[in-house]
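First the structure, which I've put down as structure tokens, then a few questions once you've had a look.
Just one protein chain is left out here, and the rest sit where they should.
Should a chain be cited, it is by its letter among A, B and C, assigned in written order, with residues numbered from 1 in that chain.
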Amino acid sequence: MSAAVESPRSATTGEAVKTVARRNRLGIWLCIISDATGTVALLISYTYLWSLNVNNQWAPPKNAWADWWPFWAIVAGIVIATALIWWGIAGIAKGHKGRLAGAAVLASLILIATFVGQIVQLSTFPFGPADGAYASATFWLCLATAFHLAMLGLLVLAVSIRTGKGLISPDNHSHARFVAMYMTWVCISAALGALVATTMLASPNTQMPLFGTFTG
Amino acid sequence: MTHNVDERPALVAKGSGATRFIGTLITVAIAIIVVGGSAWLIHLNEPQPATKVAQAAGTMKTPQGDLPHYTLDLSVYPNANTADCAGGPTLGETIPGPVSGIGQVFAQKCPPFWWDSTSLELPAHSAITITVHQYDGSTPVNSDYFADVHGTIDGKASYNGEAKTGIKPADVAHTFTIHQYPQAGQPYFFVSVPMRAVPSNAKPESGSNYPKAEVIEFTFITGDPGSYIWNCEDPCGNAYQGFGGVMMQRGWMAGTVEVV
Amino acid sequence: MSVMTTDIHEQTAVPQPKQHGKPGGFLRHTNIFTGVVTGLVLAIITFAIGSKIVPWGNQNVDFDQVGFQALIGITYIAWVIGFMAGIGAFAGPIRWVLGHDLTHADAEYMAGKGQGRFKYWKYTTDHKVVGIQYLIMTLVLFGLGGFLAMLIRTELGITWAEVFTPNFYNSIIGTHGIVMIIAMIIVVAGPLGNFIMPIMIGARDMAFPRLNALSFWLLFAAVPPLVSNLLLGGIRDGWTVYEPLGSQSPVGMIGYQICIIVFAFSTGIASVNLITTAFTMRARGMSWNRVPIFVIGIISAAIMGLVWFPMFQYSQILALSDRMLATSFFNPLMGGSVWLYENLFWLLGHPEVYVVVIPGTAALIELMTVFLRKPLFSYKMAIAGFAGITGISAIVWVHHMYMTGWAPSAGYPFMLSTELISIPFGFLVLVMLGTMWRGKPWTRLPMMCVYAVIWNKIIGVITGVYLSDVPVDQYMHGSMFVVAHFHYMLMGAGLFAAIGAISYWFPKMTGRMLNERIASIGFWVAFFAFQLTFMSMFVAGLQGMPRRVLQFDNAFNISNWLSTIGAYCIGIGMVIFLFAIITSWRNGKPAPANPWGAKTLEWQTSTPVPLENFPVLPVVTSDPYGYGVPDPYDAVEKKMSEADQPVGAGAR
Partner (left out) sequence: MSLTNAPETEQPEEPTNRPAPSYRIREWLSRPYARHFLVLFIIFTVVIMPSAWLVLHFMNQSGAPASAIMSEIEKTIFVFTFVSAPLMAMALAILLYSLLGRDWGGKVHGEEPPMQESPAIRTNGTAVILWITATSLLAGFLVIWGMMELATITANSYGSTAPNQQPKDVKPIDINVTGAQWVWNFQYPDQRGIQSDTLVVPVDTPLYFNVTSVDVIHSFWVVELGIKIDANPGAVTNTGVTPNKLGTFNIRCAELCGMHHAYMQTKIQVVSQAEFENWVRVMGGEKTS
């Protein structure tokens, strides 16, 4: 108990912020696990439909696949923002708050730009969501990334505001760490999505029987 | 320490054993009434089309010898638009919509397709001739099997007077398909006749909302009494493979056949 | 066993952030009524505006058109968002973003301090309030599901006519299924996991009190869309809404999908909360070998729910996008696959069964030690059992798909994994039987539930062994036998265990004793009627009656009549039990702090439980199973081992 007195205490419950931080970190890890299952579900859908090619309807009309570079551009955006936040955290751990505040503002700008880019990519696909299984699966991979981006924008904005208010201080900056942890996961998730969406195009399966018939 | 303030009023026991016992009985009674009552209300709230009985028409010479002959006239009307609903033919406000009974929030006042009744009653061991006036356009069938005539006498049906064993799958508007009821005891019974569509460019006749009807006539022989159902096998509904909406609705594209 | 120390935290010592307005801030003005009003208003506005812009054509002609689907879906989403906003769920995150952190006064207001009974209608963060809210919600859901079950049995019992149209019959079997599944998932982990578990481990509240409230009110928002499906054409596809049949259903299906998506969020949040609480907030001295077994059960159920629910959630998200955006995940014409849906569905679908069964079993193991006055038999085996089930449950889902023709050779490995899971399950059986071994029961209602549940569970497990076997499943799959089997597992083992657990903790939760005379009458009526109902349903399945039919061969009539009679009696029994709960809650005998003489922490604090559970935090010095006296036979054995050793040697 005596040890707990020196370290700062949480205003709401009066426990040591270290205790609260340990608790919250576990919570964030669990959220990431749950989110990961969702991403896995999307990847399963993509690869499964890719491998089955039901009714020869995997490929979009006229084999108009999506360009590969927008996917990776978006991933790059998220990675840069994440790196910035980690860099800022390294700074605040050493004591200067300004670095994290600046990094967060910069990162939120990058994220907003990336989000806009994601929307642009979604609206400029050479196919609509109804054009076969590849179109559907790709649309949803991108929609999931867009959803993640929107959430990250909010979180990073919060980090910048709270740092400015001094609520994220050198001796209590766990919230910034949690946001950074989650951003790191989003990087992985987006990268996985981009990987399948840009490498697994033409389906290997050409033997599927046509719908309602017994021959291919 | 303001932690252990008890915010609840002081607790006291009330009620005797007898009151509790009576209360139990009353609760059970209420529950029974609620369940039974709502079941009955839902049952009443799910309209079935009026039964249509085949008319006697002397006897008929069939492969199975002379049998009493009965006839039944049916009609199939195409999509009813709002104008029809306002003052059109006797289209059924009484007919349930694609969402029927308790779920009638979005029930349709006007049926897209319409048989004048779908609950049919046929006499046993007799020849039944059904005449259908078909006013509707075509939707290709999912399975070509239903573009052929099955289960009628010598496997034929007459389309505007000419006897055929089947029509082109692209010409099918609806089918009239009687099939089995899950009753092992009763005789197996399967009749399927495709309804030919009116030409897609047909103009409505004067004084009517509908073009000239295709007249389909077919005759089949019933066996022992039993319960059967029939439905349309042509994907004339909506949603996936055209089997949503009206295709899944008694009184529209499906019904019952009682052989008595 | 635990002692109270004087370790208290001095709140006033902590520097407080700026207090924005009165304590509670925005939440002072919100409650369930503002939530419902906001939700309805937003939904109606959305529908009105949407029906102008979304082109859904002439409803008379094309009822199920994509635009109309999208409109209904958006309306449901608007209801959920509006309700959550109206009840104040977004106040917390917004304050966090803006940096207006909660003061201690705020926290105490949100915990319901000084609001009397009104706090049960608000976004209250106190875990005890949330537990009670969950309890009420569970009872309501069971009422609805049981009502639908009565309708189903009525249809099946009246074998000479159609009581309902086929569509409505299919709708009620689907709604009954999913309502009961949701109710069973929350029945123990909701009320007891939230109310009892934190006290049991000596915590002042859950780890994330606001997430706790959020998880309940999300559930509350998810139920109306589900129920409304009956008015919008119903879900005509059973509770496993297999695509593409699901896409032929009217818009009622959207209610189901929205409900599942929101409920998955609710479950995930609740699981995060429960796991974190159990891992990080245990009282001092409660090491992992002193944790009550009920907590272990809650943890394993929460882990399964947390990890696997997103699969089910995404199966519904994608199905919904098939409806609203005309994508083709499950539409085979356009390259979708029906097997994809089945895999995503059952990847949760099977762990979900254990999410239902495990907490109830753990609660029974917890309480049987009290009523047998006997320590838990082989604590380590119990933990091993829960861990093993949690692990293996991830790799057995394909046994629901033996007959789909998807990878026929997959039958071998998944038959293996399915039979393997019976070994950790056997551990739990051993723990229960071992604890019961030579114990003299104190025959109160909770203990009777233990006997009832073990009986049901034996039958459920044995029939489960049949179904886990591919050749037998080739006969049983899709027949009434399956229905009877999972009712024995979910209802016989799950619901009756929940009844036992609730009647065990009822005094602590409500401050009053349960009227056991009436409750027992209801319980036993329900139990024996349950045997009649589902035994005859086994027979119907063996005779070859498929499930989800409303007309069937005369050969199955007798078993269906018996089953219907039994079902009505179950209903009567359950109603009696419900009556006992309600009357005892209103005016039962006031309960002492520890009516059962139990040794877990929740019974050591006063009844009703004070706002922060313990005036001073307890420190645990031993596990809570220190019942019983030394076994006399041990003495005999020791004596023999010294004195009679020569005899033993000479015997050879």
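Annotations
Convention: a residue touches a chain if its C-beta (ideal position, glycine included) is under 8 Å from a C-beta of that chain, and two chains touch if they have at least 3 such contacts.
Quick caveat: nothing in here was measured; it's all calculated off a predicted structure.
Contacts of the undrawn chain with the visible chains, over the full complex, involve A, B, C.
When the missing chain is restored to the complex, the residue among B:19, B:51, B:64 or B:143 that touches it is B:143. When you scan C:231, C:403 or C:569 for touch with the missing chain, the hit is C:403. Although one chain is not drawn, the whole complex shows that of C:27, C:107 or C:245 it is C:245 that touches it. Looking at C:158, C:231 or C:420, the residue that reaches the missing chain in the full complex is C:420. Within the full complex, the residue among C:143, C:375, C:590 or C:615 touching the omitted chain is C:375. Although one chain is not drawn, its touching partners on subunit C can still be listed: residues 166-167, 170, 236-238, 242, 244-245, 248, 332-333, 336-339, 372-381, 403-405, 408-409, 411-412, 415-416, 419-420, 422-423, 426-427, 429-430, 433-434, 436-443, 451, 454-455, 458, 462, 465-466, 468-472, 474-475, 477-479, 539, 542-544, 546-553, 555, 595-597, 627-635, 637-642, 644-645, 647-649, 651-652.
For subunit A, the residues in touch with the chain missing from this view are 54-55, 208-209, 211-214. Listed by residue number, the positions of subunit B touching the unshown chain are 142-143, 145-146, 150, 155, 165, 177, 179-182, 184, 188, 190, 192, 229, 231, 233, 240-241, 243, 247-250, 254.
Note that in this section only the chains that are shown with their structure count from here on.
The central chain of the assembly on a C-alpha centroid basis is C.
Centre-to-centre separation of subunit A and subunit B, using mean CA positions: 51 Å. Mean C-alpha positions place subunit B and subunit C at a centre distance of 40 Å.
Our note on geometry: subunit A versus subunit C, Cα centroid distance of 31 Å, whole angstroms.
Those residues of subunit C in touch with two or more other chains are numbered 333. Those residues of subunit C that touch subunit A in the complex are listed here as 7, 9-11, 13-17, 96-99, 101-104, 106-107, 204, 207-208, 268, 271-273, 275-276, 279-281, 306-311, 313-315, 318, 321, 325-329, 332-337, 339-340, 343-344, 347. Chain contact summary for the complex, subunit C toward subunit B: residues 8, 58-65, 114, 116, 147, 150-151, 154, 163-168, 171, 230-234, 236, 244, 247-252, 331, 333, 511-512, 515, 517-518, 521, 549, 551-555, 571-572, 575-576, 578-580, 583, 586-590, 606, 608, 610-612, 614-615.
Those residues of subunit A that touch subunit C in the complex are listed here as 1, 9-15, 19, 22-23, 26-27, 30-31, 33-35, 37-38, 41-42, 44-45, 48-49, 52-58, 129-130, 132-137, 139-140, 154, 157-158, 161-162, 164-165, 167, 211.
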